[in-house]
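Of the protein chains in this complex, all but one are displayed in their positions.
We just call them A, B, C, D and E in the order they show up, numbering each chain from 1.
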Amino acid sequence: MTTCTECGADVALHDDAEAGEIVDCTTCGAELEVIDVSPPVLEKAPELEEDWGE
Amino acid sequence: MTTCTECGADVALHDDAEAGEIVDCTTCGAELEVIDVSPPVLEKAPELEEDWGE
Amino acid sequence: MAATPTGDVDVDTEAVSASIVGASGFAGGELLRLLAGHPEFELSQATSREYAGKSVGSVHPPLRGTDLRFSQPGDLESVDVLFTATPHGVTMEHIDDYQDAAELVVDLSADFRLDTEAQYDEWYDGHSCPEKLDVAQYALPEVNRENLAGADVIASGGCNATATILGLYPLAEAGILDGADVVVDVKVGSSEGGAGGGAASSHAERSGVVRPYAPTGHRHEAEIEQWLGQSVSFTCHAVDMVRGASATCHVFPDGPVSNGDLWKAYRGEYDDEPFVRMQAGGSGTYRYPEPKAVAGTNHAEVGFELDASNERVVVFSAIDNVVKGSAGQAVHAANVALGFEETAGLEFAGLHPVGSP
Amino acid sequence: MAATPTGDVDVDTEAVSASIVGASGFAGGELLRLLAGHPEFELSQATSREYAGKSVGSVHPPLRGTDLRFSQPGDLESVDVLFTATPHGVTMEHIDDYQDAAELVVDLSADFRLDTEAQYDEWYDGHSCPEKLDVAQYALPEVNRENLAGADVIASGGCNATATILGLYPLAEAGILDGADVVVDVKVGSSEGGAGGGAASSHAERSGVVRPYAPTGHRHEAEIEQWLGQSVSFTCHAVDMVRGASATCHVFPDGPVSNGDLWKAYRGEYDDEPFVRMQAGGSGTYRYPEPKAVAGTNHAEVGFELDASNERVVVFSAIDNVVKGSAGQAVHAANVALGFEETAGLEFAGLHPVGSP
Amino acid sequence: MAATPTGDVDVDTEAVSASIVGASGFAGGELLRLLAGHPEFELSQATSREYAGKSVGSVHPPLRGTDLRFSQPGDLESVDVLFTATPHGVTMEHIDDYQDAAELVVDLSADFRLDTEAQYDEWYDGHSCPEKLDVAQYALPEVNRENLAGADVIASGGCNATATILGLYPLAEAGILDGADVVVDVKVGSSEGGAGGGAASSHAERSGVVRPYAPTGHRHEAEIEQWLGQSVSFTCHAVDMVRGASATCHVFPDGPVSNGDLWKAYRGEYDDEPFVRMQAGGSGTYRYPEPKAVAGTNHAEVGFELDASNERVVVFSAIDNVVKGSAGQAVHAANVALGFEETAGLEFAGLHPVGSP
Partner (left out) sequence: MAATPTGDVDVDTEAVSASIVGASGFAGGELLRLLAGHPEFELSQATSREYAGKSVGSVHPPLRGTDLRFSQPGDLESVDVLFTATPHGVTMEHIDDYQDAAELVVDLSADFRLDTEAQYDEWYDGHSCPEKLDVAQYALPEVNRENLAGADVIASGGCNATATILGLYPLAEAGILDGADVVVDVKVGSSEGGAGGGAASSHAERSGVVRPYAPTGHRHEAEIEQWLGQSVSFTCHAVDMVRGASATCHVFPDGPVSNGDLWKAYRGEYDDEPFVRMQAGGSGTYRYPEPKAVAGTNHAEVGFELDASNERVVVFSAIDNVVKGSAGQAVHAANVALGFEETAGLEFAGLHPVGSP
């Protein structure tokens, strides 16, 4: 169990989570990168620019 | 030819226009009541409240 | 969330009986649907003058197979709870009859939403029963839960007001709204206009629109101001959906605000709310509140984005106008008032994919 | 409708565990939604290769707040029932693994719908596991209820086939289809194409269409023929809705047929069916079957009209393609197979008003 | 395509004057739009009882800026050509007045489409001016071009009939329809119902539908039979678009037919037609006729597919109901009758991308 860097909510990591994996916070939806697993450290994942082409 | 009370544009009245008639301004769309015809006098017509029921 | 039964209605032993006035309308139809699936209520009567004698399913397809038929509003029998889903003005006129018939009246119109006669004079055409304004409670549990138990009259909020209040209430509570300038730009679906019809709301004219319909002076401003302690600049647009109200609130706080402040305000207010979902950024197709993601449900989605360069907070709030913005809010409030499980009858979580529900 | 538990799955003591392969797709998402609200099932895993690690709610908004995250299909654990909602060809390839993992496999693809290898040679590109075709049972309870208990593999029907079969089955059973000429003209929503995307299914290109997309030779003809004992002339059109399949069947019986014959055939077959509603004529706005009246539900609407002057029976049938036409049918069949209440998890009755769900 | 001026209207020296009765309706509005952009016509009057005195642009946004105002139908002045776009029954009642006012009357209603009083007795409620049925000519140039010059009354076809006739006429001419069984399954937009409104055609009820609305006995069957020499089994569905009529014709010819036969029949009939486009198979997103590809235009798209295994020809035909199916057909016929360039005023080729026009 660790904390979302965006909204502060608890984020549950599954047992075999690995560094580099991207999870999302189920409270705010932020994409978080697993930086470390023991203890778990999360960081906001770099955002993919959505291209709307205008 | 007379003037819209709302936007100031010219409003053409047809020949047999009568007092009480409602015309709309083709520039701004306002509904105008013909108050008098010679000389022509227009006034903003009372608005019908649109009921959106919410 | 369930509490001990309170109020005047006895819910201990058996189903609570409920009737609906205005059951052929859009909000009344939702009440029918929700109460039909509710574990605690038993439907008694559903009124319609136009369809009296017809089965409720003949108007509302989801109720097909149900034996209930519409009855005349004049034939109302005694019942535990009376829901009224009539146009503005009807409930204030009949409130005495309604209260004779039921111990709890839950009204979906604007007739008992405001606190004072003066507000009705300013925003509506006055009030015919101002002495009852005191006893009525605003339904929205997120802002008024503690006053619902024991209420005699509950007034379900306006749909646009509900979307706006849910979006801004955490900021108001956190003091972030104090002295702020607020613009509220709303987009709503066609069910907001009720079941009537008319040339402007015909499919051919109403499809595909982004149509300003209340550019200024919308009556819901009164409710919003009442609950936020703050006036807002409000503008409404009709868009091409049937259900849904989406409020985009552009807030310019008086002083600096951080993302952390915002999350604290919103999570503090909503983390324990069964019907409010935060949706702020994130990934995938659904990043911010969207009405179609909550269509058919009693959920509200609320989210925000900080616009540092303009010292602005953009708050998004999305609901289904006939559920959270009307019938669902009414049932939710009744659940609270009667000590039922708050989510009873309101469990439907929505559909994906879904078009324009 | 509930029966004693049967089959190999032990449902006596506790929740039955279920996993879904292909849970990020449209049909798989519906399975998630239905199983999450099902009183007897407990969700175990939901696979997606693309979204592995993300919460299921990040793809399917109705599931927000659920803690379940997508896992890799390669990481499947043992479970009571495995639902597979993958594109055609995947299940036939992995059927041994799937049967190792679960005692009951319910497949939503076309891989096990047909009885013989010859049919797969004719209509598809052959079959990689023809020896298993025997053990699979077609899911649609209205035509195959008695064979579901104890099945090892259940094959949920195609959505267009389901709509057509439900429309015509009573006529087939009553012998009215014998020697009849039948034209089936289908209109379907965009969710039938799955979650993929692509230029032709983009909003800009796909909006507002009445687009013939399978004028002749549609593969579902094979299923239809298998169940009706009769070939049909079948044509499909994409129309502007997301959910829904509507089949208009123009039937030219060999001999004279009366309205009474028709009602007898349909009521005989469907009066006791929990998920079929007759809708033939009547009054009001909704007189015949319409997909939007059943959107989100496991209901089918079926109706007909006699065209005496053309010696024709016009049969209308409407379903939600991802529910009755796919995930709902699968859950319904599993309910039957496992002896659950037939309607368990499938109670949602739909919305009114509703746009284009 | 232009021919020498014919008929009674003098078109040599100056613009031909034209008035429209029923100009506030959907078909009348299209007439306004088309005539306003027509190089040969000059608009004189546009009638509406409801909107008399208002500018035509207040009802029809494309005409904003135009000075023309609606006048009362009772104030009709003399004019070269009178277009009437009133509900069924009005023109037959006023035909004498209309012919007094103009040398050419082009009627968009059903009042003068059929040849005999007997047909009106069978399909409508009789006819009040049967003696004029002889002098009227059916407008559709693709089937009746040679009879339009010199006509006094021209009757524009029904929209569903137009789509069907255009789809099947080449088969009729080639003898392929002789003894064939034909099912016509039509899908239409909401503008077909006219500008009226009403609860069933409100946006909330009419959105997202696939709604059977004339399962059998549609009046357009009369026109179709008249032009194809063959009855058809006809069924109509309302779908979610505003403009458009799409006919899928399932034809079972008496004997074998090849793709070559079909192309010969269609190309023979339509290669020189300025407003018919063949669209049969091919590649890309738009492979068969689709109403949105012709929305706003006077074009018809026609295509077919051979279903060898069912000995069926599937013919698709798509038009814009208020243009090719009504106002555009009327203008096209007037162009032919008056010896104008056939395409005059009808050059708009449509939009891409386009949603649900």
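Note that a residue touches a chain if its C-beta (ideal position, glycine included) is under 8 Å from a C-beta of that chain, and two chains touch if they have at least 3 such contacts.
A quick note: this is a predicted structure, and the numbers were derived from the prediction, not measured.
Student: Kindly state which of the options D:26, D:270 or D:340 is in contact with the chain not pictured.
Tutor: With D:26, D:270 or D:340 as choices, the missing chain is touched by D:26.
Student: For the chain that's not shown, point to the residue among C:54, C:69 or C:237 touching it.
Tutor: C:237
Student: I'm checking contacts with the chain that's been left out. Which of C:15, C:68, C:149 or C:314 qualifies?
Tutor: Reading the full complex, the residue touching the unseen chain is C:314.
Student: Which listed residue (C:33, C:292 or C:324) would be found touching the missing chain in the intact complex?
Tutor: If we include the chain that is not displayed, C:292 is the one touching it.
Student: Which of these, D:157, D:208, D:303 or D:350, touches the one chain of the complex that we don't see?
Tutor: Among D:157, D:208, D:303 or D:350, only D:208 touches the chain that is not shown.
Student: At which residues does chain B meet the chain that is not included here?
Tutor: With respect to the unshown chain, the touching residues of chain B are 6-9, 24-25, 27-31, 45, 48.
Student: Using the document's contact rule, name the residues of chain D that touch the chain not shown here.
Tutor: Looking at chain D, the ones touching the missing chain are residues 26, 189-191, 193, 195-204, 206-208, 240, 242, 355-356.
Student: Which parts of chain E are in contact with the chain that was left out?
Tutor: Touch with the absent chain occurs at residues 26, 29, 33, 36-37, 54, 58-65, 189-191, 195, 241-243, 277, 279, 282-286, 290, 293-297, 322, 347-357.
Quick note on the criterion: only the chains that are shown with their structure count from here on.
Student: In terms of touching chains, how many steps apart are chain B and chain D, taking the shortest path?
Tutor: 2
Student: Averaging only over C-alpha atoms, locate the centres of chain C and chain D and give their separation in whole Å.
Tutor: Each chain's C-alpha centroid was found; their separation is 35 Å.
Student: Specify, in ascending order, the residues of chain D that touch 2 or more different other chains.
Tutor: Counting only residues that touch two or more other chains, chain D contributes 54, 58, 64-65, 241, 285, 290, 353-357.
Student: Among the residues of chain A, pick out those that touch two or more other chains and give their numbers.
Tutor: In chain A, the residues touching two or more other chains are 24, 29.
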